[in-house]
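So the structure is just underneath, and the comments pick up after that.
All protein chains but one are shown in place.
Then we have subunit A:
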Amino acid sequence: MPKIDPETQKLYDEINGMIQKFKDDQKSKADCTLADKCGDMSDVPKIRFSSKKILKGHINKVNSVHFAGDSRHCVTGSLDGKLIIWDTWTANKVQIIPLRSAWVMTVAFSPSGNFVACGGMDNQCTVYDVNNRDASGVAKMVRELIGYEGFLSSCRFLDDGHLITGSGDMKICHWDLEKGVKTMDFNGHAGDIAGLSLSPDMNTYITGSVDKTAKLWDVREQGHKQMFFGHEMDVSSVCYHPSGFGFASCSEDQTARMYDLRADQQIGLYEPPQKNTGFTSCALSTSGRYILCAGIEGNVHSWDAMKQRHTGTLSGHENRITCISLCPNGMCLASTSWDQQVRLWL
């Protein structure tokens, strides 16, 4: 450790003083928890979902799933090197897109359903036009977004022309897809970015990271607006509350949490009944009453987000669940797993 000169020391002290101030402020605002406030609400029933369909086709671990805006089609990406676009209603494959690199970690459907994006250990993000075919009859690759120094861990479309990605090199990148240029690129976290969730109004987004924090960003700006602490291990996924007031997060530390943006702190904590699983992915129901988390032990756990009560598990997968996605109308949940299956729960 090099010597710290007095000037630097002074700055450190100032920072520490400020941190103390936040903590005090946070404490003074933490007059209750969400569960305290909601104690008098009536209980909600156990989650009724059951595994209704298994989408079969992948022949290796499936790493990611995302629904299109129509609540009917979804895209999944697997280590078998394929993206599959499914019609969840018929359980048919609409399209199979063979990838140049099999190491896909994340997929995204544009809200319009016109484009899908994916990326992973190939250190790039590839965008396909679902409505156009190339010479060999597969969806046309329209963009290869390169320049990452780490694997792509998350991507989301703002609209058909704009994409935000988070990656293992700790960076957040904004892309203009029509021009194929990066419009912004900045260090987001002190560790791999693991999850990204857009606000309902598409003006802000939340990222979760291996540095155990989550951050709030404005889509127009580079600096984060707020930072949220609490998790004791990697934050693996974040999910904006449908109201836009807050967000849920889940982590390897075997907890899920709820944060409020305006209170600037954690307001809820969710743990599995037997502390036996870390979580990889989370989702919130349309009213924000249920929080769902995918466990590495193969079950999806659900809680009453308000009363902090465990409301059941969805079991069926035989290995780690990698990703869950609730369709926009809130009626169907898709999950992907290392057991090579994609399941639909309704």
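We take it that a contact is a pair of C-beta atoms (placed from the backbone, for glycine too) under 8 Å apart; a residue touches a chain by one contact, two chains touch by 3 or more; residues count from 1.
Methods note: contacts and distances are computed from a predicted model.
The UniProt record for the undisplayed chain lists the protein name "Regulator of G-protein signaling 7", from the options "G-patch domain-containing protein", "NEDD8-activating enzyme E1 catalytic subunit", "Regulator of G-protein signaling 7" or "RBR-type E3 ubiquitin transferase". Screening A:G57, A:G168 or A:G208 against the full complex identifies A:G168 as the residue touching the chain left out.
Screening A:I267, A:C293 or A:V342 against the full complex identifies A:I267 as the residue touching the chain left out.
Hidden from this view is one chain, which touches subunit A at 2, 4, 7-8, 11-12, 14-15, 18-19, 21-22, 25-26, 29-34, 36-38, 41, 44-45, 47-49, 52-53, 59-60, 70-72, 79, 81, 88-89, 100-103, 105, 121-123, 149-151, 153, 158-162, 168-170, 176, 178-179, 181, 183, 187, 190-192, 194, 201, 210-211, 220, 223, 226, 241-243, 245-246, 260, 262-265, 267, 276-278, 285-290, 296-297, 306, 318-320, 329-332, 338-340, 344, 346.
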